[in-house]
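One chain of protein is taken out of this complex; the other chains stay put.
Right after this comes chain A.
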Amino acid sequence: MTDLPAPLLELIDDFEAVGPKDRLQLLLELSDELPELPDRYADADLEQVHECQSPLFLTVEVGDGPDAPVSLFFKAPREAPTTRGFAGILHAGLDGQSAETVLAVPDDVVFRFGLAEAVSPLRMRGMVAMLARIKRQIRDRVTV
């Protein structure tokens, strides 16, 4: 199995260490802590993650070369805390990692937080799609 970035692994450990109710609390904290979109993206046309049940938009910035850090930006309304929480996990776990590291994160990593049980499997689709779209945006930017 590939090595996951340390911040992401730490989050997985945090979620695994507690029961479903406390997992929801962790998700709420990550939702609260999701950084605001910087001003330069205020009017930008960001990619919408249609698989989420509430509107979520994201974009990535990639530096030059495979080791350059990736920056992740998300926009989701306050009244969609679950979607914001999913974005918060990905932001806290992957922001600042290299393109190579993020691309190596397995797609099913989203199921390692024990959230399917806490929020229901139906609601996990959005998070799967968010990671897939982040990786696709990185690939598009690295290869061209």
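Here is the rule we use: a residue touches a chain if its C-beta (ideal position, glycine included) is under 8 Å from a C-beta of that chain, and two chains touch if they have at least 3 such contacts; residues count from 1.
As a working rule, contacts and distances are computed from a predicted model.
Note on the omitted subunit: UniProt lists it as "Sulfurtransferase", one of the names in "Amino acid ABC transporter permease", "YeeE/YedE family protein", "Cell division protein FtsX" or "Sulfurtransferase". Which of A:83, A:98 or A:137 touches the hidden chain is settled by the complete complex: it is A:83.
In the full complex, chain A touches the omitted chain through residues 24-25, 27-28, 31, 50-55, 78-83, 85, 118-120, 122-123, 125, 129.
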